[in-house]
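Complex shown without one protein chain; remaining protein chains in place.
Labels run A, B and C following the written order; every chain starts at residue 1.
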Amino acid sequence: VTEEDARFQQRIDNEDKIEPRDWMPDGYRRTLVRQISQHAHSEIVGMLPEGNWITRAPSLRRKVALLAKVQDEGGHGLYLYSAAETLGVSRDELVEQLLSGKAKYSSIFNYPTLTWADIGAIGWLVDGAAIMNQVPLCRCSYGPYARAMVRICREESFHQRQGYELMMALAKGTPEQKRMAQDALNRWWWPSLMMFGPPDEHSAHSAQNMAWKIKRFSNDDLRQRFIDATVPQAEYLGLTIPDPELRLNTETGHYEIGPIDWTEFEQVLKGNGPCNRERIEARRKAWDDGAWVREAAVAHARKRKARDMKKAG
Amino acid sequence: VTEEDARFQQRIDNEDKIEPRDWMPDGYRRTLVRQISQHAHSEIVGMLPEGNWITRAPSLRRKVALLAKVQDEGGHGLYLYSAAETLGVSRDELVEQLLSGKAKYSSIFNYPTLTWADIGAIGWLVDGAAIMNQVPLCRCSYGPYARAMVRICREESFHQRQGYELMMALAKGTPEQKRMAQDALNRWWWPSLMMFGPPDEHSAHSAQNMAWKIKRFSNDDLRQRFIDATVPQAEYLGLTIPDPELRLNTETGHYEIGPIDWTEFEQVLKGNGPCNRERIEARRKAWDDGAWVREAAVAHARKRKARDMKKAG
Amino acid sequence: MSTQASSRDALFAYALRLGDTSLVLGHRLSEWCGHAPELEEDIALTNIALDLVGHARLLLTYAGDVEGKGRDEDRLAYRRDVFDYRNHLLAEQPNRDFGHTILRQFLHDAWAVELYERLAGSADATLAAIAAKAVKEVRYHVRHSGEWVVRLGDGTDASHARMADALDRLWPYTGEMFERTAGEAELAAAGIAVDAAELKAAWTARVSAVLEEATLPRPADGWMQSGGLRGEHSEHLGYLLAEMQFLQRAYPDATW
Partner (left out) sequence: MSTQASSRDALFAYALRLGDTSLVLGHRLSEWCGHAPELEEDIALTNIALDLVGHARLLLTYAGDVEGKGRDEDRLAYRRDVFDYRNHLLAEQPNRDFGHTILRQFLHDAWAVELYERLAGSADATLAAIAAKAVKEVRYHVRHSGEWVVRLGDGTDASHARMADALDRLWPYTGEMFERTAGEAELAAAGIAVDAAELKAAWTARVSAVLEEATLPRPADGWMQSGGLRGEHSEHLGYLLAEMQFLQRAYPDATW
């Protein structure tokens, strides 16, 4: 450990915020770039499953809410790419990594949205799980990331309430709507639990990230918080969590769940989820189809600048 | 008039059939190529407006009937291209003429199919008008064309009855269905009348084509027959022909109609119909997208032949 | 009584024309969500889509009130078939590439901004209020789409060619914006509606200026497509509605 390393760790321990121009260890920088860009990519890819229902939203009010939500996700992507850029990497590089498959994004977005209830389930469960992960990041040691997360969490919690309200309308609606809601819960429950990552005993990097205060709670801790918060919400909706082993441990006050099928998680991570290929292809198509537009914008800006200079000269 | 011309005309006057290897005047050949290929193109382009409702047909029975009908049209295109080929022009040349806009097809297919009732209206009115035009062609002086028309007319009259039956189901259905049927009649009536071409006093080529027995009745005669046959059918359906001036002349026994808006006809002919551009683009796209398939088929056939020769050798 | 009824019909038709056009165009824009050429533009297009659907909600709600048969915004949006839609054909044209989308948007925005500026002074308090709200947003839209038209028209050779093609395709759909719905002239005379025919000069001036800056020659006003105001649409609208209306049609008794 060098003296610089020690001084850096001291600042972290003092809960100082690290800023872009401050010295930082390469590992810290690398970890943050990976995590922030992965987070940004998740926001962007996450626009696709929900975007899938914009044209079919069942009322104009719901359509407007969904459009606004997906737009917010684009906005989150923007803040996060900006935060990553403060670490010396360009947005184009990051996009390149996403499109080439080098960079990851949250596996949850490799599941399809099959019915309108999936929009509710994503808001309630996926955004709910995201918030559990993200709220501690508002206190992350890296300043630009922490500040981006404050803004993001505020919007995410609005989305989460909106998603729950949507599920409520279905759960209290016609029998067909209730069935749709239950079906969505059945499909999204386990993938949501997997969003917290592998069990602590298999989780790499954790200790270092905790020391750097990039991470503040373990995967299993966050997962448990999510379960404890969500099970009563499902009960309130009158929906059944698809886990016959689920039970409340009255001694600990925590809900205990049956075993998670990590093989499925591994397969989706490896690219075999129902939509991995389609998600990346959709992003790649948008990027490739848009190339002429971006090129034209650059060419026009150059022309305009040349004209302005001529005028000025 | 050469001796050959006179002998040819004599054969025509005797109602002899002209066959591909027989001598014929250049003008006769040119006229037939133009007419037969235009007719073939019409069958092919005509698949598009009806094809537009295959995926949305309102019952499986209707879906099957529509699929079969559009398939028949493809078949008619095939017979007719074959008949044209007997006159020394290749199908590829003809397709090229269609795609480049050099060759025409029936303007009626430049109108959109907006509701399911349009499928009925096309069968009843458009196929009905086509039959009026085509039945006399079964006695056309050129043998291959005449024989193709016999087969085509048989199928067309089946389509026409099917279309009328479809309209009947709508006209006797719910008020919304009846409204749909009336709306379709409103939109297809006048364009159907225009299918017979301009009034006799403005029709070019007519006299020569009559002499050659390519054409046997004038545009206005055929149009009148169609009107006389169709007006009572509309009445039987309980639908109103969209022509306030329509009346039965009790002396002649014929229905008289209000003036036809030939400016619209001219505009559609000139390429300004609602769908001219889309129809040709759809055909061009099919052709261009299929190029690799046709090339591969040729390449494979060549490989196979080479292998067979090697084996045989 | 009969005059009252016919002016109610006219107002209903007028509100539908504006509302349907906003809704259908907003729908088309919303198809881009997640697929735009760059993230900033994804957000901008979605924003405009949001505004347009917002206008549609106000206008369709008002149309339902005027009609007085208890139809609300969703009933009107989700339970009418293609021949009852009154949007401009321009709005329903497919997206094709970004250049077509943004040019379609500009041709519409240049009309909408002229319309809403005048309609904000309507003698009908509801239309005036809707227009006053809309005009602020539409001013931003027309600036945004106009800037893109300039950028792409006067960008690269490839972008210029695409925009010229888009202009050639879309121009025949611009004539309809200056047609009148049944009774629109009477409504305009009463100070309630803006007579669409009177927007032509201002629209042409605005469009010509942008096209010129974009180095795109303005097409001659040839034969114009028509039909949207009579419910005679292109083949595209049926597919759009089948998709948009699916849930309301499949679950007619549900509340969402």
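Couple of notes before you dig in:
Rule of thumb we're sticking to: contacts are C-beta pairs under 8 Å (C-beta built on N, C-alpha and C of every residue); 3 or more make two chains touch, one makes a residue touch a chain.
For clarity, every value in this text was computed on a predicted model and none was experimentally measured.
Among the chains on display, the ones the left-out chain touches in the entire complex are A, B, C.
Residue B:Gly173 is the one among B:Pro20, B:Gly88, B:Gly101 or B:Gly173 that touches the chain not shown.
Contact with the omitted chain, checked across B:Leu248, B:Ala286 or B:Ala306, is made by B:Ala286. Within the full complex, the residue among C:Ala161, C:Ala189 or C:Ala250 touching the omitted chain is C:Ala250.
Here the missing chain is touched by one residue of B:Met47, B:Val135 or B:Ala148, and it is B:Met47. If you put the missing chain back, the residues of subunit C touching it would be 81, 238-239, 241-243, 245-246, 249-250, 252.
Annotation for subunit A: contacts to the undisplayed chain at residues 49, 52, 56, 112-115, 180, 183, 187, 267, 270, 272, 274-275, 277-278.
Although one chain is not shown, part of subunit B still touches it, namely residues 44, 47-48, 51, 54-64, 67-68, 70-71, 74-75, 77-78, 81, 116, 169-170, 173-174, 176-177, 282, 285-287, 289-297, 299-301, 303.
Just so it is clear, only the chains that are shown with their structure count from here on.
Inter-chain spacing, taken between the CA centroids of subunit B and subunit C, is 37 Å. Per-chain CA centroids place subunit A at a distance of 57 Å from subunit B.
Within subunit A, no positions touching two or more other chains are listed. Looking at subunit C, one finds that none of its residues touch two or more other chains.
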